[in-house]
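With one protein chain held back, the other chains of the complex are shown just where they sit.
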Amino acid sequence: MTLLSVQNLHAYYRTEAYGISRTVRAVDGVSFDLFPNEIYGVAGESSCGKTTLIKVISGSIKHPLKAFEGSVNYNFGDYKVDMLQISQSELRRNVRWKRISYVMQGSMSVLNPVRKVIKTFEDIVDTHEHITDKNEFLQRTRTHVNRLGLPTDVLNAYPHQLSGGMRQRVAIALATVFQPALIIADEPTTALDVVVQRGVLHMIKDIQATSNNTVLLVTHDMAVHANVADRVMIMYAGRIAEEAPTESIFNAPLHPYTQHLINSLPVIGEKSTKASLKGSPPNLADPPSGCRFHPRCPYVMDECRTVAPDLISVKERHRVACHLVKEGSQ
Amino acid sequence: MRKFILRYLIPRIIQYLTLIFVGITVTYIIPRLAPTDPVEAQVSMMIARGNTLDPQSVESMRAALTDLYGLSGNPVEQYFAFWGRLFRGDLGPSLNNFPTPVSKMIGQALPYTLRLLIPAVVISFIFGNLFGALSSYYPANRALNVLEVVGQVVRSIPYYIVAIVLLVVFSYFIPIFPFSGAYPIGTRPDWSSIDFILTYLEHAALPAATLILVGFGGWFVGMKSLTSNIISEDYVVYAETAGLSKNRILVQYIMRTAILPQFTALAMVLGTVFSGALIMEVVFGYPGIGSLAIRAIYNNDYSMIMGITIYSIIGVATAVFIMDLLYPLFDPRVRYQ
Amino acid sequence: MKKYILTRRQFLKQAAAVSAATALSAQELGLKPSTLMAAPQLQEIAPGVLREECLILENPSGTVLPADDFNRWRSGYSGVWVCGLQQLALDALWYIDPDAGVDGVWDDALAAEPPIYNDDFTQMTVKLREGIYWSDGVEFTADDLYYTVDLIKNTPGLANQGLFEGSIDRMEQPDRNTVIFYLKEPNSRFHAAFTVRWGAQYIMPKHIFEQVDDPVAFTFNPPVSLGAYTLRDFDPNGQWYLWERREDWQRTSLARLGDVDVKYAMYIDPGPSDKRVIAQMAHELDVIHDITPEGRITLAKDSPTSVGWFPSFPWAHPDPTLPAVIYNNEKPGLDKWEVRWALTLAMDIAQIALASYRGAATISAIHVPPTGMYPQYYHEPLEPWLNDFTIKVGGEDYKPYDPTAAQRIADLARPSLGDLVPTDPDTIKQYIGAGWWKHDLDAAEQLMLDAGMQKKDGKWALPDGSDFKVPLMSLGESNPTMNRAAAMVVDNWAAFGIDTSLEAQANLWPIMSSGEYTASLAWTIETWGGHPDLFFFLNSWHSKFYVASGESSVGSNSMRWKSPELDRIIEEIQNISFDDPKGIELGLEYCKLAAQEMPITPLMAYNVFTTMDTTYFTGYPSIDDPYTDPVPNWGNTKYMFVKIKPKAT
Partner (left out) sequence: MLKVLRDLLRYDGRFRLAIILLGGVAAMVLLSYDSPYDPGKSFVVPWDLPPSREHLFGTTSRGQDLFWWLTFAVRNSLYLGIVTAIISRVISVLVGLTAGYRGGWIDRVLMAISDTFVVLPLLPILILLSFLLRDSMNLLNLAIILGLFGWSFDARLIRSQVLSLRERSFTRTAIYSGTSGFWITINEHLPFVLPIVFATTLNNILWSIGMEVTLSVLGLSDLTTPTLGTALFWANQHGALVAGVWWWITAPAVVTAILFLGLYLLFTSINEFIDPRTRLRLIGG
């Protein structure tokens, strides 16, 4: 059973201002499945389309973003829905937070600076389950927060009184009040120091382990994926470069881009500086022809410049899009 | 708490007192640079208005007035004497309406100005901020866009022109509002009578509308730019993602934060609004501080000008000070610093 | 030329249509609120006061602050004086009318007869009327007069204290109707202090003031009246004062002259000129003190019930005040008569009259106002002399007088006002005045050269080559007509090559007094109007009161004119009695001297566009029945109340 099935998704930003018409192909033909009870990592440099992908699958499509092709189908068991067809009220009533919740990028500042933390809980809970008994709500929230290992004091604090790590934990606690089937976490550990990072990741892991729900973990930090994710998808320039269980990805990366990402991870004791990739991620308004990675690829071939490689399965649960790799081969 | 007093309260009190001291000193000095002196103004005015005066009586009156007006001594002595009287709450007699105390005349006119100014400022503040926030939250709404352009144009037009246009249009071409004053000729103010209050409101409509129209645009554009910053803040996007209702987001997440600097601005603009009220009162013949100030200026009534300016400085400075003190109540970020 | 006049007529028609439309809507304004409240004939303007019983007058001082201080005797001017107080509630010994008077120019009001001087003018005896009562029922007697003068003499801070202290040796009260003043020095004009022309020494109620500790601080509220009216109610904010006729109005000095039939009078602040016009069109303001000439023209065209002093153009009442271009005679350049004369000849009186009053001015070439009885006393007798009068220009005799000036003004005003402007030469003379000085730039240029002035790059400079700047002060916003005249003078001078500018000063009097100015369009000459005696203003022009620039002048010699000949004339006037016919002869001598030296350039009468609505009341003063000045702020206004009659009765 799949929780989420994304098929051939094309989501573009299309704008027209001062006479300039622009199309940014942020997500360009992406297909993948999510299963219950797993942690699925999405990796890639910034502006590779990660965040856009999250927006689409969480139903936060707003002008100028638009999904042009494909489907995003959820199956929550008792409830099935196509995210591209769903109405706003339906989304708010049945999906948001109760089934899919979201730990945003920059979670450090997602809390309203002029309200106490408990008020934000109240806003969210009241939105989805009209609060009738205030005491009951308070009790429940305290329990929830305690269960996640947070002191109840945080509820009566203002965001600026909390440390960064604490705020991140609060954000996660907020995302899990309704025990959703899917938690989308966008860069949850960026801008935290290593020690705090570890704590936050533990918390995510614990929640997943106790609730058996699915976590979609988006971060550019391959180390995080290595520690937490069950499966990892590598995105490059709006497309999937490679997708595989964590072990396969780290032990046998097939795509040159994946290899580069893994090689750039620091290794204890190593002193030499890593070879960095030449160039920068392509402009998605005017992406390169053929394989989008070809201008930066060390193994570039003629074919790469003209023909875009298909995403092919090389073995079970391992897919890659590269002309160097042929179907079924190693 | 100790830290709050030392780091927050004390500097602000010092600043408040300095503000008042400097402001009052400046306004004390400026009129005294003028080439005319108040005694002369009174004497010559009487000659000009055809009062029979013989040369001897002019001379003796001049001496008497100089003494009575407390203008004896050199400027420094006068300055210290002035502060001395000020500390006793004595603003001196009005030179032009000797010996009526300045504070009595201001006391009579001030309520008319305040009864107009405060509701007008509050109304323009509320509506300006509300529509400013709405316009930034719903950028595509045509009615709000039109409102913005109108508000901005009116805001930039001088108070005088706005007042005169309202007067001409609504009391002359479409005579639905009275022409001048705070109540009709022949009527005595009687605050226990509903009829009087109704006619008073009728008379206040156009003057208040002037202040509201001009003030509206300022709050509108200020709120709009503040909210357009906040709208892209993470916590607003987060609240949207969390499915919170638009109203809740607008009020609790956007306006609540954006309104904070507007409160400080509210105190700051009181001075400007006061200038506007001055011109507006002249146009509408309203018996407030503005009319009093214009008369004083035309009659070289220094003590009256000083009195009004001092009231205005203390008023605005106090408003700013109070806002500063209240600010931590509104904004928890400041409170715990 | 013809075509151009035609198009202009067409345009004026349009203009009239527009103003008529606005007038119509203004009338609606007036009717709307009142018709809603009550039927028009029963309209109340204050509780228990019907509109048709109440004469509504403009208080030219506007809003009165503080509103509740009626002490007219304190030193210092207050707007409350003219809210009806000095017109309706106070009384004085004698009145001189600025016009012809109800029963002659001189009126014995509280006094039974004119002042009786002894031969050497050291003693003045006053006989008082009997049967005059204060509004609280106390009888008026010599006690009140004696007390008033005695209290003022001994109380600094009360007006006239210096005068009484300086001139009265002692007083005597031989009986209840007589007071004798013994003077320290001979003074043939001592009664002037008690003689109202606008205002003078009013009499206090002894029985009120003797109970007061501090007569300077006392507010005299409510005022006890000696006039035909008492204060019924007033606005605490000073915008209106309602006066009610006394039950016993027959026991006042006014009753001798006729019946007082106006039951109520209300003095109000009607706002600026435009608002006054609209208020009168709505019949909410019976007597307008003054408005802009344009406002007056609008009323003439659109308000058939409005009347003025003259039945048509120029409508206005000429006040006995002489607006003039006043030079500081001590400034380099202006200290020469040739330069002052050159500046005079550089002015075009027709344009000035047009710019200021739209031609509705009454001009004067000589240094007394062309108003009241003065044309008969001075202007007409001087006409032949003016025609032959010469000044030296370039060493030759030059006749500067232009007898056709008034005619020129009438001709210029006619295209826009048409039939409203009189054509008969005698009427023009009566309405607009006689001649003025020529507009002759060639003669002016020669005079400048005679004075040694240099012309550099089209601009005049002083003989030593330094700048000759003549900024002209004017009254600014508070006095449109004067300001407009000043703007035109500046135009004229600029065209003549004078470095000049308009400097509007709402309160220019202290600046003139201090001498810190170059030129100013204002007035220093005011007269009795009805009585020919010039001592009224000449007194302070004697060189013994002369004060140089930089210090405050005493009295009205702000131009700082000094002349031995002038001193002689002043001294001679001082030594003859008030009514001596020789006074006029000396006055004519003064006029000739002033024409020669031109210390200031006289322009015209201070024309006041007093306009009265005949909807509810009739009997206002006019040129056909010139019993007094129609302006509502003078003490003399009280005479209007025996002549004005409600229309209903």
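For clarity, chains are labelled A, B and C in written order, and residue numbers in each chain start from 1.
Please note the rule applied: a contact is a pair of C-beta atoms (placed from the backbone, for glycine too) under 8 Å apart; a residue touches a chain by one contact, two chains touch by 3 or more.
It should be emphasised that the depicted structure is a prediction, and the values quoted were computed from it without experimental measurement.
Residue in contact with the omitted chain (choice from C:E380, C:E477 or C:E551): C:E477. By the touch criterion stated above, the residues of chain C touching the omitted chain are 4, 7-8, 11-12, 14-16, 18-20, 22, 272-274, 277-278, 291-295, 297-298, 351, 354-355, 358, 415-416, 471, 476-478, 480, 483-484, 487-488, 490-491, 494-495, 501-506. Residue-level contact of chain B with the missing chain is found at 11, 15, 18-19, 22-23, 26-27, 30-31, 33-35, 139, 149, 152-153, 156-161, 164-165, 168, 172, 228-229, 232, 268, 271-272, 274-275, 278-279, 282, 293-294, 297, 305, 308-309, 312-313, 316-317, 320.
The rule is simple: only the chains that are shown with their structure count from here on.
Taking the CA centroid of chain B as reference, the farthest chain centroid is that of A. Taking the mean of the C-alpha atoms as each chain's centre, chain B and chain C sit 38 Å apart. In this assembly, the C-alpha centroid of chain A lies 55 Å from the C-alpha centroid of chain B.
If you average the CA atoms of chain A and of chain C, the two centres end up 90 Å from each other. Chain A meets chain B in the complex at residues 58, 60, 91-92, 96-97, 101-102, 104, 106-115, 119, 123-124, 127-128, 158, 160-161, 174.
In the complex of the two chains, the chain C residues touching chain B come out as 22, 25-26, 28-29, 32-33, 45-46, 49, 56, 62-63, 65-66, 69, 74-78, 156-157, 159-163, 165-167, 192-193, 195, 197-200, 216-217, 233, 235-240, 242, 266, 268-269, 271, 275, 278-279, 284, 321, 478, 506-507, 509-514, 516, 522-523, 526, 536, 539-540, 545, 552, 554-556.
Here chain B touches chain C in the complex through residues 35-37, 40-62, 64-65, 68, 96-100, 104-105, 108-109, 112, 171-175, 178-182, 185-189, 285, 287, 291-292, 295, 297-300, going by the rule given at the top.
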